[in-house]
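Sending over a structure as structure tokens; questions will come in a sec.
What you see is the complex with one protein chain gone and the rest in place.
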Amino acid sequence: MEQQRESAELGMWLFLITEIMFFGGMFCAYMVYRYMYPMAWEAGSEQMDFWFGTINTVVLICSSLTMALAVRSAQVGQRKALVILLIITMLFGCVFMGIKGVEYYGHWTEHQFPGPNFQFAGPDAQHVQIFFFLYWAMTGLHALHMLIGIIVVGFIAYWSWRGKYGADYYNPVENTGLYWHFVDMVWIYLYPLLYLISHKHAG
Amino acid sequence: MSAHIATKKLYVGIWAALMVLTVVTATVSRIDLGAASAAVALIIATTKALLVVLFFMGVKYVSQKMTIVVIVSGVFFLGILLVLSMADYGSRAFK
Amino acid sequence: MFDNFPLWPTRASTIAGNVDALYIFLLIVSGMICLLVFSLILIFAARFRKRKGVPAEQIEGSHALEITWSVIPLGIFFFIFAWGAFIYFKERTPPPSTLDIYVVAKQWMWKTEHMGGQHEINSLHVPAGRDVKLIMTSQDVIHSFYVPAFRIKQDVLPGRYTTLWFRATKPGTYHLFCAEYCGTSHSQMIGEVVVLEPAQYAEWLGGGPATPLPLAGQQLFSSLGCSTCHRFDVQGRGPNLTGIFGKPVLLEDGRTLTADENYIRESILNPGAKVVSGFKPIMPTFQGLVTEDQVNALLAYIKSLSKPAQGTVGARASGEPATGTTPMNQVQ
Partner (left out) sequence: MATAVVPTVERENYLNAQYGIKSWLLTTDHKRIALLYLLSVTFFFFIGGFFALLIRLELLTPAGDLVQADTYNKLFTMHGQVMIFFFLIPVVPAVLGNFLVPIMIGAKDLAFPRINLLSWYLYIVAGLLMMHCMLTGGIDTGWTFYTPFSTAYSNTKVVEAGLAIFIAGFSSIFTGLNFIVTIHRMRAPGMTWNRMPLFLWAMYATSIIQVLGTPVVAITIVLVALERLFHVGVFDPKLGGDPLLFQHLFWFYSHPAVYIMILPSMGVVTEIIACFSRKRIFGYQFVAFSSIAIAVLGFLVWAHHMFVAGISLYSALVFSFLSYFVAVPSAIKVFNWTATLYKGSISYTTPMLYAFGFIGLFTMGGLTGLFLAALGIDVHVTDTYFVVAHFHYIMVGGALMGYLGGMHFWWPKISGRMYPEWWGRLAALVVFLGFNLTFFPQFVLGYMGMPRRYWQYSPEFQILNVMSTAGSTVLAVGYLLPMIYFLWSMRYGKPAPDNPWNAAGLEWQTASPPPTFNFEETPVVTWEAYNYGEIDAKEVPVER
């Protein structure tokens, strides 16, 4: 049993490493273009909504807390607390996705989706478009991870309610927690890199 | 089961620290520090990430040393990707 | 040596000899290593073949040997690195005064433009004994300019200039290949490089009427309306371009960079990307409005404004911008 737990934990961490490298390719693209076109990056970041980004950061940090507490509940065998905390985590996840959706909708209607319909009035629209491409791609990939995370947490919550996990067996809860925190961590970097470049936020 | 169980208080403390750091980074971003802006933002983000990894993800109490090796090597290879790519872009201006 | 050896490419540039020398050195070194390893294997395999009653002798290993065969190869490797880097450095640093030729690659042909305005398709005429610099760009995908006889190759990228220089030594006709896969007719994107004696080259230049490239650029400069903002007499809405080529430029975002070919090119096609400090980003983009040939002409013109000897405004007025090293008299 112990061996199985350790194997699962090591496997999960290795998986998260592949995730780091997966996001890493885009961070590399981000860094190269930001280095080459700093003005375009500032102009792009000015179009970001500071408050949406900040509130979402707060939401995700809260969800991480509830997730960490959920894993703890599993460790000490408090089934009811585990289920409730997992559901709260899911709710935070949904709030995040909702805000993200509103934000995406705004960018969409303002023609800030890269492609033939992209419009930007300022200078160097071309590279502002690359900023927006990376914004959509990075946050989109992150949102996809969030979505998967919410679904997985949902299943885990269901199985917890059915009493599958307890103090002696909680690998899946723990690994889901690791995944959730990882996704949170990606956002911790995305937030300053996308929202906080410009010093002139609206609001 | 050798897993370490942290206290609720610790988790809440970490959460509070993360919230404070979020407020700090958001506030600092309104001040133009020139090139230092990006550095400050990244330092704060890395601090937050470390808090998450060490406490929420429990790496501080992890039973297998291997986990730490895995994480460090992952970050190391990400660093290689970023640094060696920039080695090209950063030195293109030199003739 | 090896000049008439079959299976060995002709040597027709100054750098070719250096490349061949390193290549031959490497052939000898690796030949010796191969000989050593292969003969050891064969000798051991024969000498220590399985025999009844003669068991293998167990040997754990030897740190001294391991260190020897790590350090000695590493030393040889560093030597090869240094030699190779030396050649590369030479290949990549053009001498100060060169004969500039513009190359535009497209699917699937090579266009070359001489300073005198002569255009060629899939062929390039150059004089022997002169340093020639190619300023190359592509209209579509990545191509690669490769002349085996010169031992040089450089990818030709869309959206920016790459350069390549050589000094041909031997008159003759040589292969020009596209070496980067570029689609259907990649293997037909070939041409010839014709190296002529200087006298013949001069004759070739005089072969037909042509507008010198900087002059064509100057005409474009006024017809596209560049001259309304980039003025030479008073400060216009855009920077005065006199003498800026090769000089450092302070940008709006605080960075400084050199006004090289690529910067000027970007400033024509995407002026908003790197605005000069003190100016507003009002210049419209010329992307899609000018062809690669026209950008080259504009570049040649702007470069000609930086040749101090002929003066700047004067050169414009006389209609014969300074092209430095181009034998303009042949064109007249």
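So that you can tell them apart, the chains are marked A, B and C in the order they are listed, and the count of residues begins at 1 in each.
In this text, a contact is a pair of C-beta atoms (placed from the backbone, for glycine too) under 8 Å apart; a residue touches a chain by one contact, two chains touch by 3 or more.
If you're wondering where the values come from, they're calculated on a predicted model, not measured in any experiment.
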Chains in view that touch the one left out, judged over the entire complex: A, B, C
Among A:Cys28, A:Ala81, A:Met97 or A:Ala167, the residue in touch with the chain that has been omitted: A:Cys28
Residue touching the undisplayed chain, where the options are C:Gly129, C:Pro148, C:Gly172 or C:Pro281: C:Pro148
Residue numbers in chain B that touch the chain omitted from display: 66, 73-74, 77, 80-81, 84-85, 87-89, 91-92, 94-95
Chain A residues that touch the omitted chain in the full complex: 3, 6-7, 10-11, 14-15, 17-26, 28-29, 32-33, 36-37, 114-116, 118, 126-127, 129-130, 133-134, 137
In chain C, positions touching the absent partner: 7-9, 18-19, 22-23, 26, 30, 33-34, 37-38, 40-41, 44-45, 48-62, 65-66, 69-70, 73-74, 77-78, 80-81, 83-89, 91-93, 107, 140-142, 144, 146, 148-149, 151-155, 157-160, 162, 175, 177-188, 190, 270, 273, 287
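Convention: only the chains that are shown with their structure count from here on.
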Chain A-chain C separation of Cα centroids, rounded to whole Å: 45
Per-residue overlap in chain B, given as positions that touch at least 2 other chains: none
In chain A, residues with contacts to at least two other chains: none
Of all residues in chain A, those that touch chain C in their complex: 37-40, 122-127
Chain A-touching residues of chain C, taken from the complex the two chains share: 252-253, 255, 270-275, 281
List of chain B residues in touch with chain A within their complex: 1-3, 5-6, 8, 11-12, 14-15, 18-19, 22, 25-26, 29-32, 37-38, 41-42, 44-45, 48-49, 52-53, 55-57, 62-64, 66-67, 70-71, 73-75, 77-78, 81-82, 85-86, 89-90
